[in-house]
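Remarks on the structure that follows.
What you see is the complex with one protein chain gone and the rest in place.
The block that comes next holds subunit A.
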Amino acid sequence: MRLCHSMMNYFPEEVLEHVFDFLTSHRDRNAVSLVCKSWYSVERLSREKVFIGNCYAINPERLIARFPRVRSLTLKGKPHFADFNLVPHDWGGYVYPWIDAMAKCGINLEELRLKRMVVSDESLELLAKSFPNFKALVLVSCEGFTTDGLAAIASNCRFLRELDLQENDVDDRKGQWLSCFPDTCTSLVSLNFACLKGEVNMAALERLIARCPNLKSLRLNHSVPLDALQKILVQAPQLIDLGTGSFVHDPDSEICNKLKNVLQKCTSIRSLSGFLDVNSRCLPSIYPVCTNLTSLNLSYAPEIFSIELIKLIRHCKKLERLWILDTIGDKGLVVVAATCKELQELRVFPSDLNGMGNAEVTEVGLVAISAGCPKLNSLLYFCQQMTNAALVTVAKNCPNFIRFRLCTLNPTIPDAMTNQPLDEGFGAIVRSCKGLKRLSVSGLLTDQVFLYIGMYAEQLEMLSIAFAGNSDKGMLYVLNGCKKLKKLEIRDSPFGDVALLADTGKYQTM
């Protein structure tokens, strides 16, 4: 044994570094750095991609001290519940100190990915001016900046490949940020500005797209009309991922026909989204790309009636990911089940957020999907009602769930047939899906469901609970049982200090 260990230590560092290069997951690299001092040292000096799941877990100086060669940084700020206004507004999550520290230490930053952080125009300006090789900016659910900050990025980042803005709250300053991309900018591979509220200069947009031959992903905002889309696609037939802007036009016009023709030439498109405003009668224009589509997001288009959705879906036999609104109804989900045999991820969002609505999505749709789509492993399902029997069936049909998030519109609704809590149904899910990593429960639930979760959900890493449980016992079952739990979010549930403080030692691993 000892001989073996000494032999490992005689590997020159370059060899170790080369071996570590094959480790792409940050968890693997973290594990490797714990083996011994020399591995820690080699690993830290060669790590280029760093992931920080909680921006307050460590300070920027410490990051730089440990990983001086970091080139790509991912930071997450506010907790998930912030998306639903459940976190005080001054919680924090500011990115400026990170950019400032890295700029001062001469870090060669190339990529920055932020989620739920506060990003000021000042930080974007500092970012744009401090890192000459900066290539990729991805902002998800962030806030605090305006289009002026984007203008700074466009003007200064000469080698920008990726500008990806997903669901951010951005103030529009009515400047011409898109026109700030210089004529020399030809490196864009991904441009997503779907979340911006303001207008962009169409001519500048068309010119930008025409001079970026490597553009693979383009997501427009609602201000880009259908006729502009058609012109843009003529310039970018190589696109793989397309997010349309406004999809409204006179369906009998020449434009819709032209669009259909140009889409026929876009043979690489595999992912479609947008439809931020849509005239359903224009939808047939996109049928040409439906045959090869693997990802479809129609969840921003409540105007599309169920019947049109169904017609569209029938063309999409290769779909692996579908995000849709509950306007599709159980009937539509039955069609999905019959058509999309490759489906892996399904998200059904609520269309009526004020009342309990006209939603016709119930347990029936879910059972149909589970029966028709054996590869299903990721689910987010907002529904009017649920039953234990349905969940038991789903658990049997789809034992491969990795993510199972169920959200009943009435958060404490019992089994629609028996009026019992939904404990048994969720129990079946955790018992059957041995690889389950993320679970969100809803409906009427007692401590019993948490007993099941604690007993069976061995791989569970994230659990979301709302309006559930009776007593501290519920929480104790989970904390004692789920060994791999990393994230726990609880609201409006009766768990007190006794439960939450019972095993504080556990929290170190979370």
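We adopt the following convention: a contact is a pair of C-beta atoms (placed from the backbone, for glycine too) under 8 Å apart; a residue touches a chain by one contact, two chains touch by 3 or more; residues count from 1.
The definition used in the following text is that contacts and distances are computed from a predicted model.
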| item | value |
| --- | --- |
| Undisplayed chain, where the name is taken from the UniProt record, one of "AP complex subunit beta", "Auxin-responsive protein", "1-aminocyclopropane-1-carboxylate synthase" or "Peroxisomal acyl-coenzyme A oxidase 1" | "Auxin-responsive protein" |
| Option touching the unshown chain, where A:222, A:249, A:321 or A:438 are the choices | A:222 |
| Candidate in contact with the missing chain, chosen from A:81, A:94, A:287 or A:305 | A:81 |
| Listed residues A:112, A:453 or A:490, member touching the removed chain | A:490 |
| Absent chain, residues of subunit A that touch it | 53-54, 57, 79-81, 83-89, 141, 167-169, 171-172, 195, 197-199, 222-223, 276-277, 299-303, 349-351, 353-356, 382, 407, 409-414, 419, 421, 444, 446, 466-467, 470-472, 486-496, 498, 500, 504, 507-508, 510 |
